[in-house]
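Omission of a single protein chain aside, the complex is shown with its protein chains in their original locations.
Here is chain A:
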Amino acid sequence: MASSSSLSSASMAMGDEKPHVLAVDDSLLDRKLIEKLLTNSSCKVTTAENGQKALDLLGLGDGQHALNSIASKVNLIITDYCMPGMTGYELLKKIKESPTMKDIPVVIVSSENVPTRIKKCLDEGAEEFMLKPLQKSDVNRLRCQLTKFSNPHKGMLCMGR
């Protein structure tokens, strides 16, 4: 199984396909918000209410096959840091430990600006750390980065914030 195929660069190369984002947050309110932000930015969204459910969706749950998972289609994972049970950091670690998932960019969001926390996440391989609540400009920026990341040959100009 080629690990680079999980980047879904193949599906993105089609150009017309919407990026698929997995958003993880224990707050229903915040899940609703991030989902709207992302769909307004032409992304397909799947939400999960905790780290374990996210792993199950990615086919990384205990004793699971990646077969029915959305793993091959996900272009970005956005996760809240503070969650009961498995924190966003712990989820990040598990994703980075997976040979199939480690190349999917993971963005950590948090309502608290704690430098040690930020460093910890970035060191573990998080693409970015963002403050909550997320705004349209944040999502626009992520969206642009996603396009560049998967389509280095597509000269797309991302204007404004």
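Note that a contact is a pair of C-beta atoms (placed from the backbone, for glycine too) under 8 Å apart; a residue touches a chain by one contact, two chains touch by 3 or more; residues count from 1.
Everything below uses one rule, namely that contacts and distances are computed from a predicted model.
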item: Protein that the absent chain corresponds to, by UniProt name, given "Alkyl transferase", "Centromere protein M", "Histidine-containing phosphotransfer protein" or "Transmembrane channel-like protein"; value: "Histidine-containing phosphotransfer protein"
item: Candidate in contact with the missing chain, chosen from A:Lys36, A:Lys102 or A:Lys119; value: A:Lys36
item: Touching residues on chain A - with respect to the absent chain; value: 27-30, 32-33, 36-37, 40, 82, 111, 132-133, 135-136
